[in-house]
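First the structure, which I've put down as structure tokens, then a few questions once you've had a look.
Of the protein chains in this complex, all but one are displayed in their positions.
Residue numbering begins at 1 within each chain, and the chains themselves are lettered A, B and C in the order written.
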Amino acid sequence: MKKLINQVEDFVRESLEGMAAAHPELVRVHLDPNYVVRADAPVVGKVALVSGGGSGHEPMHAGFVGRGMLDAACPGEVFTSPTPDQLLEATRAVHGGAGVLNIVKNYSGDVMNFEMAAELAAAEGISVANILIDDDVAVRDSLYTQGRRGVGTTVLAEKICGAAAERGYDLDRLAALCRKTNAAGRSMGMALTSCTVPARGSPTFDLGADEMEIGIGIHGEPGRQRLPLPAADAVSEMLATAILQDPAYSRVAREWDRSASAWQDIELVDEPLKAGDTVLAFVNSMGGTPLAELYVVYRKLAEVCRKHRVEIVRSWVGPYITSLEMQGVSITLLRLDDELTGLWDDPVLTPALRWGA
Amino acid sequence: MKKLINQVEDFVRESLEGMAAAHPELVRVHLDPNYVVRADAPVVGKVALVSGGGSGHEPMHAGFVGRGMLDAACPGEVFTSPTPDQLLEATRAVHGGAGVLNIVKNYSGDVMNFEMAAELAAAEGISVANILIDDDVAVRDSLYTQGRRGVGTTVLAEKICGAAAERGYDLDRLAALCRKTNAAGRSMGMALTSCTVPARGSPTFDLGADEMEIGIGIHGEPGRQRLPLPAADAVSEMLATAILQDPAYSRVAREWDRSASAWQDIELVDEPLKAGDTVLAFVNSMGGTPLAELYVVYRKLAEVCRKHRVEIVRSWVGPYITSLEMQGVSITLLRLDDELTGLWDDPVLTPALRWGA
Amino acid sequence: MPLTLQQTRAWLERSAQVLSENQQHLTDLDAAIGDADHGSNMDRGFCKILAALAAGAPADIGALLKLAAMTLIGSVGGAAGPLYGTLFLRMAAEAADKAELADAEVVGMFRSGLLGLQDRGNAGPGAKTMVDAWLPAVDALQAGVAAGQELASAAHGMRLAAEAGMRATIPMQATKGRASYLGERSIGHQDPGATSTFLILRALDEVLRSP
Partner (left out) sequence: MPLTLQQTRAWLERSAQVLSENQQHLTDLDAAIGDADHGSNMDRGFCKILAALAAGAPADIGALLKLAAMTLIGSVGGAAGPLYGTLFLRMAAEAADKAELADAEVVGMFRSGLLGLQDRGNAGPGAKTMVDAWLPAVDALQAGVAAGQELASAAHGMRLAAEAGMRATIPMQATKGRASYLGERSIGHQDPGATSTFLILRALDEVLRSP
């Protein structure tokens, strides 16, 4: 295992300490339990946005803490969701009296820990909403699986909801916006190489020199299928087509009912993308794939979208939701309307994403 | 070789096409010869900034084209400097009547091609200044080498001079600023892995599982020394100490004398960093090293700087000047004064760097 | 013979030991169909339990198990944290204020824990999760006690059932948890959570059989 780390067990903490040292004007880092909050937290009267998940996906989530995006991020161990008490402490640290929106990626671990945290926060009288992100079209059904994973759309929802919170959206409106953003986003990813979880010390899977894993998540897990690695255009087309041709996706999601103080199952349906839609196109590196290759993928993506008469009006290209040093790429398309476009364009000031500020 | 590319010979072009598709509001891409200019070029009355070099260092340089930074970037083949006629065409495309500053990394290829381009531009009546960036402290002397390489300080100079050009600096003042920025910056890098030049198809060098190359450049070349890979803290301290303890560096540089229309040798001396200095600290990924590891390196860098009583007042962490997918890190420290700090903070609007706009 | 506070504590300590010994094994199983962290997750949690016990041991089984539960919830994370945490928390509720538990109470305690696990994770049998080890194990314990066996031999039956349940996950296609994303590719691999379950129940068996 070749990494720029010291002791394996200190990796997450030391990385957070480095982040604290690098961006004192933007974020404050709390250790044991670990969470990162924006420097001016709590912002009184604003709904607070909390997200979290395993470490190893940097800059997600801690890199997106700051004005116009997250109020707090809770990094767990590498690829391990944070714990309820960790989430609860972060929630307390950023709660500004207007409630807390938890943006939760749909993995059993993340979901359960966030549910326990929400119960604890609610018991303390904090208004909370947990909205799930489940946008990975590589997972086809929700009947025979844990349901679609939360991947690329997560970061877009964080940006968009963060902007809305700054604009003064209340918790109900923000929860609805987050649900809508999730419904509008679809993603799919692939890997050229595996990655090495520091505590294990060897790659999670082995791939032949001419193979790729397609339909991967963001935890270095093997994907849906192993296939011969084709040219970049074919990879891009494969991912883009899976997203563009994905049919309506229905499933039952569990959300916290604040009036009943109980979990409630709600049925959700994501409408497919269709000709005439305008989208944000997000081409993401899994960590080890350099920018020049992302643009090769983007080039073909733009062509495929044109063919489907889906118009790209915003683009985002870079390593934003990663799996350690994994080489690979994911594509996310987010259907935009004026509300989402405007919120995407709003100023943001975080360690990893910054504009208009 | 595992990369997201199509035909090797199309890589640079297709990547540029992807960039053009992704950022039409920021840049225009010209093919054959290849160059990237800001969307509103030429900006009349402003000194134009041109940089360039081999491809494979993305986002440098093309990702830094836009308001507040470069007017044009000329990407050569992978790790191969662009040609004089390519540079000349780019120069013509961005010249707004106030002259052109070429920011040139000190490699024999870059220097010679930029010199020929400057001669051609001058012959057309365009005022040009070529300023060399030579900040790599891994190269000790300039007597027995080509002189120090241009590495991390290049991007900082592009940002700072780009801001100054927006503020209205004329060519002489801008050239002096670029020289001053170069004199204030020092860098050193290391690699955990080699990288694979697409046209070659196999890694440029082989490194054992426990080895690193220290004192590398940005072309996947082997470095000054191969050493056992220590913990991240030791790596960070090694790089930081080499920079902080680097003595005054003198050499003779060749600059274009506009009045004499001839090259002139000038003697330059970079003063060492010293206690009491304030600096910008730049921790850069060589391409394949993920952000979380950069922060581990930053953490120790901050500690070493404190020990040397050098105060970090600005930080920059990410993959900004890379060697394809190489894993490794470089550190740059840039001594700041009020002028440089203010220019660093000025708005910038490019595909890869954006704030205040 | 009832289950004593001391035995319960010995069980937790022995579990910590075997989970630590099997950390790499559990992580390797998780690498095949998950994200390569189950071993470190379980080891981290049970190490913290040891630390908590060293700082001051509770005086009844309920408090002891609650300490274990809260420690797991607060330190494991991932899927295993809430699942094992909830399991121990429900067990703790059944054992509240008890310095020892009669055999039937032990059965009730594990049954309650299992229900908690299923409430939290919503997985039935056959989904290729730890439920596939816990469910037959608790059934076997109950059957053994109902058949009048000593607790130690009923717990031995529990261990054997957990082992069989663990092995039975191999041919299953996962429908819950991270492995479910692999679809048919999950077939042929043993579930890491079912494996840690077996290790924990083998630890109980060993503790109850030692003099």
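Basically, contacts are C-beta pairs under 8 Å (C-beta built on N, C-alpha and C of every residue); 3 or more make two chains touch, one makes a residue touch a chain.
Small disclaimer: the values here were computed from a predicted structure and weren't measured.
Enquirer: Touched by the hidden chain, which of the shown chains?
Expert: B
Enquirer: Per the definition of touch given earlier, which of B:Tyr35, B:Phe64 or B:Tyr107 contacts the omitted chain?
Expert: Hidden-chain contact among the options goes to B:Tyr107.
Enquirer: Identify the residue among B:Gly18, B:Pro42, B:Gly66 or B:Pro82 that touches the chain left out of the display.
Expert: Touching the chain that is not displayed is residue B:Pro82.
Enquirer: Among B:Arg149, B:Arg299, B:Arg314 or B:Arg335, which one is in touch with the chain left out?
Expert: Residue touching the absent chain, from the options given: B:Arg149.
Enquirer: Of B:Ala129, B:Val197 or B:Met212, which one is in contact with the hidden chain?
Expert: Checking each option in B:Ala129, B:Val197 or B:Met212, the one touching the absent chain turns out to be B:Val197.
Enquirer: Mind listing the chain B residues that contact the chain we can't see here?
Expert: Chain B touches the missing chain through residues 33, 54, 76-86, 107-109, 112-113, 115-116, 138-139, 144-146, 149, 197, 199-200, 204-205, 215, 217, 219-222, 224-225.
Please note the rule applied: only the chains that are shown with their structure count from here on.
Enquirer: Return the chain whose centre of C-alpha atoms lies at maximal distance from the corresponding centre of chain C.
Expert: Farthest from chain C by mean C-alpha position: B.
Enquirer: Any chance you could list the residues of chain C touching two or more other chains?
Expert: Not one residue in chain C touches at least two other chains.
Enquirer: Mark out which residues of chain A touch at least two other chains, giving numbers and ranges.
Expert: Where chain A is concerned, no single residue meets two or more other chains.
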